[in-house]
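Only one protein chain is missing from this complex, and each of the others stays in its spot.
As written, the chain order gives the labels A, B and C, with residue 1 at the start of each chain.
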Amino acid sequence: MAGKRHFILERALKEIKDGMNVNLGIGMPTLIADRIPEDVHVMLQSENGLLGIGAYPKEGEADPDLINAGKETVTVVPGASYFDSAESFAMIRGGHIDLAILGGMEVSEEGDLANWMIPGKMIKGMGGAMDLVQGAGRTIVIMDHVNKHGESKVKKRCSLPLTGQGVVDCLITDLAVFQFKDDEMRLVEIQPGATLHEVQNKTEADFLIDDGLTSYQ
Amino acid sequence: MAGKRHFILERALKEIKDGMNVNLGIGMPTLIADRIPEDVHVMLQSENGLLGIGAYPKEGEADPDLINAGKETVTVVPGASYFDSAESFAMIRGGHIDLAILGGMEVSEEGDLANWMIPGKMIKGMGGAMDLVQGAGRTIVIMDHVNKHGESKVKKRCSLPLTGQGVVDCLITDLAVFQFKDDEMRLVEIQPGATLHEVQNKTEADFLIDDGLTSYQ
Amino acid sequence: MSKVISSVEDAVSEIHDGATLIAGGFGLCGIPEKLILALRESGVKNLTVVSNNCGVDDWGLGLLLKTKQIKKMIASYVGENKLFEQQYLNGELEVELVPQGTLAERLRAGGAGIPAFYTATGVGTDIARGKEHKVFNGRTYIMEKGITGDFAFVKAWKADPYGNLIYRKTARNFNPVAARAGKTTIAEVEQLVGIGELDPDRIHTPGVYVRYVFEGKNYEKRIEKLTTVKA
Partner (left out) sequence: MSKVISSVEDAVSEIHDGATLIAGGFGLCGIPEKLILALRESGVKNLTVVSNNCGVDDWGLGLLLKTKQIKKMIASYVGENKLFEQQYLNGELEVELVPQGTLAERLRAGGAGIPAFYTATGVGTDIARGKEHKVFNGRTYIMEKGITGDFAFVKAWKADPYGNLIYRKTARNFNPVAARAGKTTIAEVEQLVGIGELDPDRIHTPGVYVRYVFEGKNYEKRIEKLTTVKA
């Protein structure tokens, strides 16, 4: 499990380029922050009103007035700015955040994403996810390829309520990387340790295989 | 002419109450500011991004970064704030400015106002006038009752392009004060030196005469 | 024209049963904690509350759930609250979930006199159901409406007697949009300073939006998720 997550995070990391403004979703995406190399300068946005998230504070130095969107205490980097929620989402919805990396429950071959609600379970709310998937320059979803029961989370059609329709640009799982473009879902990479056969077996969605597929086995 | 203006300004002044946030239009309305007594505390808004306009600066102390909507150099009072144009008009259009006092070219019996454009003359633009008449809590128009040719500026229908339709709450001229309410235009006061006969003669608009008409002669 | 009040109870006393109340804050950060406590004491009922979250079981807006003062909640995320779930499942509490950006923008619009606007957020999801759709430049958007409230509760760091407000760090969040959208906005602050002591270039919320200002003492400022690294 730790290994799977490692490959997902490392692959997602490659999408983060120097100079980008990036929003990392709550949960697994947040873990990417620690892996960003020092020579890759990015500004991490937190939709509660901060551009320039830093590390977690040292013990005893947490400030209740300084949290991220996951409500964790954080610090800021030099060059950070604070703003209100309307400004924060003007930034997100106006296309000024280059990249959003979010967790997912299901992704469909049409690039639909479901990641906020399981009918019959406790309602929690979508928070800023619906805004991020529509507004960010690129939306990358990271998630396990199959659920606890071994069922594919990469579906023909999402069975859960959608967060956004046709919003996923790239899906990174523990088995593969898919890109969505021009109404096509395309397998572009196979993760270390996985095989094309395994990806095909564990994917409900129909997808094309990219000519330049890497790690083809 | 100076006398006429004096009565208009003094009457308009009575509409300004302690604690109000007020926008005074360019031209004659700006002159009201100097007449506000010291014990009447109001915040004057300038739509270019200032709440809390003060007096003109002393000679040699003008700051090019500090002007009013008429582009005149000004100062600020304690408690003033600066903001951007979107915030300024959020304030105006959201109904947070209690009172706007504007100049007029024509006012109709329906409460329509024309004050921004004379067809065939140089185009200047409406600036913030169309926003102010729609957004302010109350809109008061101050103007001469007749034009240079002795023709009534208080009309059945405006002949000039409108700034706003049914937006005038109160009209103060050198001859009279009218209120607009429930689709009725009502003469409520006659200015010092004027007579009802004169007001009737010089007003093209049809209006009701208020029971409590003051200065009735 | 001082707007300073010496007791929150006075300000809260204007709030009537069935009122719509907008509250600033994100999680437990920047919440109007004194005003919420005073509202609980007031016993006012059947409130419609608009806020990004609904506090936790024993703090913030969660306190008003305990006393069943909230009839309807408009929020983007309510996942930290067991009472909330219970009352919702019992049918005691109505809920309208709104995407966070749409909620912020609806409040900003309400305060700015904009009755409605279009956004791509929520297109193709349950959120879009029953809403007007319109295409601009080949992309589909839905219409969302402005929100105003009878009252707004705002928490700021500093204020002057005219009600000019300055927030601190991410405690700003929804407070400025709440301040604009409330017909009667009540601000509680950590520090009240004299008129003219705030730099006019630094003011986040001009006093025109604020009706009452209250200086609170001993803020709890609870932390929801303390995350630290070893020193």
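FYI, a contact is a pair of C-beta atoms (placed from the backbone, for glycine too) under 8 Å apart; a residue touches a chain by one contact, two chains touch by 3 or more.
Fair warning: this is a prediction, and the values are worked out from it, not measured in the lab.
Every shown chain that the unseen chain touches in the whole complex is listed here: A, B, C. Contact with the undisplayed chain is limited, among C:26, C:77 or C:118, to C:118.
Touching the chain that is not shown, out of A:9, A:24, A:43 or A:74: A:43 (per the contact rule at the top).
The chain not shown here touches chain A at positions 18-19, 21, 41-43, 45, 51-52, 76, 78-83, 87, 89-97, 134-135.
Where chain C meets the chain that is not shown, the touching residues are 105, 109, 112-120, 134, 136-137, 139, 141, 145, 166-169, 172, 200-202. The chain not shown here touches chain B at positions 46-50, 55-68, 70-74, 82-86, 88-90, 92-93, 112, 122-131, 134-135, 161-166.
The rule is short, and it goes like this: only the chains that are shown with their structure count from here on.
Measuring from the averaged C-alpha position of chain B to that of chain C gives a distance of 35 Å. Each chain gets one centre point, the mean of its Cα atoms, and the points for chain A and chain B are 55 Å apart.
Counting partners per residue, chain B has no residue that reaches two or more other chains. Residue positions 108 of chain C are each in touch with at least two other chains.
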